[in-house]
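For this depiction, one protein chain was excluded, whereas all remaining protein chains were kept in their positions.
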Amino acid sequence: MERSFEKYFRQNRLPHMWCPGCGNGIVTKAVIMAIEKAGFSQDNTVIVSGIGCSSRASGYMDFDTLHTAHGRAIPFATGVKMANPDLNVIVLTGDGDCTAIGGNHFIHGCRRNVDLTVVLFNNNIYGMTGGQASPMTPTGKKATTAPYGAIDRPFDACKLAEAAGATYVARSTAFHVQHLADMIKGGLDSHGFSFIEAMCQCPTAFGRNNKMADPAKMMMALRDGVMMKAAWDKLPAEKQAERFPIGVLCQKEYIDYAKAYDTVIEKAGGRA
Amino acid sequence: MAEFTIKTARCKGCGICVAFCPKQVLEVDELGKVQVVNREACIVCGQCELRCPDYAIFVDKGGATA
Partner (left out) sequence: MSKATLMQGNEAVALGAIEAGVRFFGGYPITPSTEIAEKMAELLPEVGGRFVQMEDEIASVGAVLGASLAGAKALTATSGPGFSLKQELIGYASEAEIPAVIVDVQRVGPATGQPTSPAQGDVMQARWGTHGDHPMIAISPWTVRECFDMGIEAVNLAERFRQPVILLMDEIVGHLRERVELPEKEDIVVYPRRKPKKTREEGYQPYAVGDDLVPDIADFGTGYRIHVTGLIHDETGFPSGSPAVTRKAIDRLHQKIMIAKDEVVKTESLLLDDAEYAVVAFGGTARTAYQAVLDARRKGVKIGMLRLRTIWPFAAEAVYEVARKVKGILVPELNYGQLVGEIERAAKGACPVELLAKYNAEIFTPAEIEEAIMAMVGGNK
């Protein structure tokens, strides 16, 4: 039976370009499921992406879609939202795109609390360029630019988002598809900067370099590497370090940027 | 009886559906495409569909007979 979410895909663009077993397809479906649940109109929703494997997702989605430059999705999305605050704006980005070349844009998007939903496809690697280390490659893991294992410490993008002022922060994985869709839906329902880290597998560039090229086994590793936040909270600190908490990590109320700017327009005597 | 819809053109044969199927219903054939080999055993849990990265396999509760 044809699934109702199929209408949100550009059918003539599928099958997508991602490698066999890539988690990006799963995360993209979770985004679509969340959009369907949130009831967003295809004509009133803009998908903005950066550069990299994850950012190709925008081309498969039947909305107004904007495939920007490397790292720049959040500034473009900020412009879209501020020019027309009635649009729903969703940003799809990767770990390199968002936390390396786009790192400054990311923290400032959080700080302004622009009403965007940012989904970070975290596969711990630069996949498109063939497996270079990203700021979210775990210490010790191998990459083509870290052939002896990475010595850099990885960012915890969720903590970064929370500290920078994002008002909704959540994490899930490509294994927990339904949960991931729920986390994204929570972001779509929130007003302000929503950030969802979607941990996912890259069997081709990350897996192969790290003795785990089987996509299903990588997904099982994702499953075993995380824990629901409520249970994780009860772990002793040394045990917490072994797993990532998943679920809603932060949720607070703060005026979103476009609404805040409405007060500026009012003070200036203009009409919004 | 489970009813499968397989969009063969989308399938890349990654084996995720095969690995997560609790009843060994699926296989990847020699052409690298998913095929149903034990439909009777399917319990329509939907694990295959849920995790398919390519939107290639869909499973529904079908009619009583094959």
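Each chain gets a letter, A and B, in the order it is written, and its residues are counted from 1.
Methods note: a residue touches a chain if its C-beta (ideal position, glycine included) is under 8 Å from a C-beta of that chain, and two chains touch if they have at least 3 such contacts.
This structure is a prediction, so every number in the text was calculated from the model and none was measured.
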item: Chains still shown that are in contact with the chain withheld from the display; value: A
item: Touch with the omitted chain, as defined above, among A:T28, A:S54 or A:T68; value: A:T68
item: Touch with the omitted chain, as defined above, among A:K29, A:H105, A:R171 or A:K185; value: A:H105
item: Interface residues of chain A (partner: the chain not displayed); value: 13, 42-44, 46, 48, 58-59, 62-69, 72, 74-84, 86-87, 104-105, 108, 112, 257-258, 261, 264-265, 267-272
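Rule of thumb we're sticking to: only the chains that are shown with their structure count from here on.
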item: Length of the line joining the C-alpha centres of chain A and chain B, rounded to whole Å; value: 28
item: Contact set on chain A toward chain B in their complex; value: 1-3, 6, 9, 14-16, 18-26, 29, 174-175, 177-178, 203, 214-217, 219
item: Residue ranges of chain B in contact with chain A within the complex; value: 3, 5, 9-10, 12-16, 18-20, 50-56, 58, 60
